[in-house]
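Just one protein chain is left out here, and the rest sit where they should.
Presenting chain A:
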Amino acid sequence: MSRAFNDYLVALSSAVVRQDGAQLKELLNINNSNVLQAVSEKARSQPSWNPAATVRQQLRQSLSGTPWEELFPALVAALAALLERKPGEAYTHLVASVQPFIKAFREDTDAWLIPPMYVMVHNVRQVACQADDDAARLGRKSDALENCGTQLQKCFAVAVQGAGNKSKKLATLEIIITLFKVYFRLNTLRLCKNLINAVNSRQFLPFDVFPASQRVTYKYYTGRLAIFDENYDVAANDLAYAFEHCHRSAVANKARCAYYLIPVKMLLGELPEQAMLDKFSLHDYSPIVKAMKEGSVEDLDRCLQEHQIRFIQAGTYLLLEKLKNSVYRRLFRRVALLHKEQEPAKAAQVPLAKFQTALAWQGVDMEMDEVECIVANLIYRKFVKGYISHQHRVAVLSKADPFPALSTATLTDP
């Protein structure tokens, strides 16, 4: 006889009868130490128990004929398997609890099951990750996380319908965020598109009705997706939203926002202050900021090379590589300024040989044709206004605004 375990079952059915969503959320949470303690005690006192059958037997009276009659036995079986360190088995049980939960959610007309929906999707994702990690450790194949994507899509489908009570749609954004985390880990980012379309559709609830934690997390992921899609204005907006609205005590999350926001902002012409890099310990970016300010092609190359693997893993390498045009432009601009100092009368006609000298000093040895090509590219992409006189080997700068703001340059390939 285990008092704690019986209390747990009583609490479960009482939460359902009272429609206490906050309480049920706590009781369904697989990380709740009281719950784990109760199940573990029960397992110790009765080593040969069948968790699902035991729960079904005990709840038969109170919850007969409801989806909970299926759900709670499956949940407790999952908890028991987790305590035995069998995450693969736990995942199978947990999945068996999803369908009855969806049924309960669909039938709910009071929208009290929104918080329990959050914890259901968190549980499924967490155990799916554990199951896959465990399988990988043993050299086995496991597609729990992929399956988890399917399960969460079903949860999303029932929430977005909001059958019987439109407020139930409030559960959608948390499910979407959890799916984003799944798709980022699986590297199946294209599957995020439909979800974003759903959020942007007119049938969706206004974004501001969702809690701040969900809005910030959503924007972090949409910002990162926009980077992959080379939509840098969208990326800057979404990541800035996440960065600015992040809870100030959540420093690690804020640093994650900054980590992706900084390269996008740099591409659009804004550099982080040293204080910003210090605050979030993002010193890998320091040499890049310096290279941008100086026009040091050499420093940029060195930094990209040094941290190449890390930048590739983080998905920022291609972005940072695009800064090269900005650094070329900066160097060229400084060559033009120094040329003006030396030959004020011919200030607008910058000899390409001078740029070639500057590049060579920066460790970039190039033939004149290549130098011309670089400048032509800067002009074509609107980093510089002017034209090239191939015959005289000079770049003729536009009288008005020869170095337009970086935010107006063309950053993507046509």
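Please note the rule applied: a contact is a pair of C-beta atoms (placed from the backbone, for glycine too) under 8 Å apart; a residue touches a chain by one contact, two chains touch by 3 or more; residues count from 1.
Quick note on the criterion: contacts and distances are computed from a predicted model.
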Identity of the absent chain, which is to be given by its UniProt protein name, from "Cytoplasmic tRNA 2-thiolation protein 2", "Rab family GTPase", "26S proteasome complex subunit SEM1" or "Checkpoint protein": "26S proteasome complex subunit SEM1"
Residue among A:K42, A:K168 or A:R256 that touches the chain left out of view: A:R256
Given A:L271, A:V364, A:I379 or A:V396, the one touching the chain that is not displayed: A:L271
Residues belonging to chain A that touch the chain removed from view: 122, 177, 181, 184-185, 211-214, 216-217, 220-221, 224, 244-250, 252-256, 259, 265, 269-276, 280-284, 286-287, 290, 292-296, 307, 310, 314-315, 330, 333-335, 337-339, 341-342, 353-354, 356-358, 361, 367-368, 393, 403, 405-406
